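Of the protein chains in this complex, one is absent; all others appear in place.
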Amino acid sequence: MFVNKINAELLKKLLMTFGPSGNEEKIRKVIKEEIQEFADEIKVDALGNLIAIKKGKGKRIMVASHMDEIGIMVTNVDDDGFLRFTNIGGVSPFMSLGQKVIFDDETIGVIGMEKLDDIKDLKLNKMFIDVGLPSKEEVIKKINVGDVASFYSPFIYQNECIISKTLDDRIGCFVAIEALKKLKDTPNEIYFVFTVQEEVGLRGAKTAAYGINPDLGIAIDVTLTGDTPKAEVMDVGLGKGAAIKVKDRSIIVSPKVKDLITEVAVDNEIPFQYEILDAGGTDSGAIHLSRSGIPSGVISIPCRYVHSPSEMVYISDVINSIKLLIKVLEKEKINI
Amino acid sequence: MVETPGLSGYECEISNVIEEYFKPYSDDIVKDKLGNLIILKKGNTGDRKKIFLAAHMDEIGLMVKQIDEKGFIKFTNVGGIDQRTLLAQEVIVHGKVDLFGVIGNKPPHILSEEEKKKTVKMEDMLIDVGLHKEEVKEIVSVGDIISIRRKMIDLQGDRISSKALDDKAGVAVMYECIKELNKMNHDCDVYAVATVQEEVGLRGAITSTYNIFPDIGIAIDVGFASTPELTNDDLSELGKGPAMGFGANIHPKVYEGLTQIAKEYNLPYQEEIHPGETGTDAWAIQVTQSGVAAGLISIPLRYMHTSVEVVDLNDIKNAGKILANFIVSLNLVDLEEMLCY
Partner (left out) sequence: MLLKRLTMANGVSGNEDEVRNIIIEEIREHVDEIKTDRLGNVIAIKKGKEGFPRVMLAAHMDEVGMIVRSIDDGGFIRFSLVGGIDERILVSKQVLIGKDRIHGVIGAKAIHLQDKNERNTPLKIKQLYIDIGAKSKEEAEKLVKKGDYVAFDSEFIEFGGNLIKAKALDDRAGCGVLIDLLKEEYDVEIYGVFTVQEEIGLRGAKVAAYNADPSFAIVFEGTLCSDISEVPEHSHITKLGKGPALSLMDSYTIFSKKLNQCIHETAVENNIKIQYRQPSPGGNDAGEIHLTKEGIPCAALSVPCRYIHSPSSIMSLEDFEGCKKTAKLFLKGIKKGEYVCE
């Protein structure tokens, strides 16, 4: 029954499209094609951010969801054809072990490790990628130093949840796209920005925010949860609604923005929860420090196992996040 | 000021208090989009030399992370708090109404020898507000802020102790400076800014400096004063004058100007060497837009980031005087020439 509730086909396409930080060409193309007919204007900036504008007369609001994903970059090809690599964004060696990666040309490799006496010593520089070719000569016809890959894992739609790689933050892109599509006439001028290079330091959001200079910034991203066995204390759980951020490492959300989003959720009876994230940050961290300061907030989609090839979100949280975003964007006379 | 809560990101209340103090001595006061309080004291002439002073009005504190089944509150930190200073503190939980609470811990009688040797981690601490879970949930929600409850006290001489002297001491310096300037003739426009969110990453200074883009920006913060466990011979001492920062973060001519004025007026000062990052608003001020000549004045302070910080009031008064006289000394100066390398 849930298949009817969200556009699973689009979501799958977003999740399976290649796009490690700095290599967002393919995902940008997919999103651009998807939103083209719904936006009044579309542009791409110097860093590669995709900006879709929905014209209006009220406040200028920037909605940021990042289209890049974590991945790896090749640092060396040895004589036997094994590839050494480094991380793009937060890649854990333990999460990577035994996983498959996929390159831009769709070559698939497996991650192996040197013999270690103690698995605690596992680091990325003790690991390598094997693409199943016998020599350096064979490998460098396809893959060279500087080439990037993303993790490879299937899209699973099961019961009330989605399990996949790259829900961080293609689920945010999905929420923004759905909001853009459903948004009719808005009293505000909305800049939907699909940002680049979030995973390596909120870089795309920084330059996009400077260029747009909005009155209000809202990032859409995933957040961690505290609802798994012996998890770190955190009051966010799957299925409990859209999460409204209070603070993380990159931002303390202005109480005015937090209250604004809360008020919209309460008025429209959209389930929500407050989020305090002790680690990590998101695009709002860069947006709110742009120029003379831009009041910014975050709507987060609760997600388990973030930065693993098996991230998990609940459909209901996704739907509530879309609703909440639309209602915020439709709000008249926003006063911050 | 020190008894008013002003946690990073939640400076509305403290900024109102500060505004009241500055009102009689300033030409204009505005709050910007991040909450920085910008106090303008106009100069005499029409020339638009801008001097920017920054002291941060935010303080470190705690935030509600979860309310457990028994109604105890789990919390996290806002800014750099030493978790060892938290046990047995009294706090105010700022819910729908303010609730008094204590950070409890197990009585010593039931502690094992092993436990006594270990630091209690913040994530294992609880706040007890003495109410049932339902009552707590009625008043308190996740994300509410918590401040340490602490009254300021007078110590011997001109020394005082309180929480949040980091950086209300700096705000007090700006107050002394602006008050002095009311009795003097100065040409530069002076923007005294009580900045927000310094403790979580100099955030208020980044945006307020961008907004004003001054010629000179001077941060006034607190610096480490020597205590028995800090025996380095290069730390400042309490009561021996404000410490003038020197290093790559500080424009050499600003440092020179401040120290010259101190010598000229016979006001005590000390020197503080910063080999790189100063960890103060000056670090953000300097690299704003196409660059700002930055300065740094530190008020020596003991026990930084505890609730019993100690300063000497004379250091604050002297810093205010040096700063005011420095600003007046710029009347006759061509800033372009002075700040040229």
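Order of writing sets the chain letters: A and B. Residues in each chain are counted from 1.
Everything that follows uses one rule, which is that a contact is a pair of C-beta atoms (placed from the backbone, for glycine too) under 8 Å apart; a residue touches a chain by one contact, two chains touch by 3 or more.
Note that the structure is a prediction, hence the values are computed from the model and not measured.
The hidden chain, counted over the whole complex, makes contact with A, B. Checked against the full complex, the one of A:Glu41, A:Asp78, A:Glu137 or A:Glu232 touching the unshown chain is A:Asp78.
The chain omitted from view is touched by exactly one of A:Met67, A:Ile88, A:Ile102 or A:Ile334, namely A:Ile88.
Mapped onto chain B, the interface with the missing chain covers residues 232-234, 246-249, 251, 271, 273, 275-277, 286-293, 339-341.
Residue positions on chain A in contact with the hidden chain: 21-22, 45-47, 49, 73-76, 78, 84, 86, 88, 125, 145-146, 197, 200-201, 203, 206-208, 210-211, in rising order.
Here, only the chains that are shown with their structure count from here on.
Across the interface of their complex, chain A is touched by residues 8-10, 12, 32-36, 63, 65-66, 74, 76, 78, 123, 141-143, 197, 200, 203, 206-208, 210-211 of chain B. Contact residues of chain A toward chain B in the complex are 226, 232-235, 246-247, 252-255, 258, 273-274, 276, 278, 288-289, 291-295, 336.
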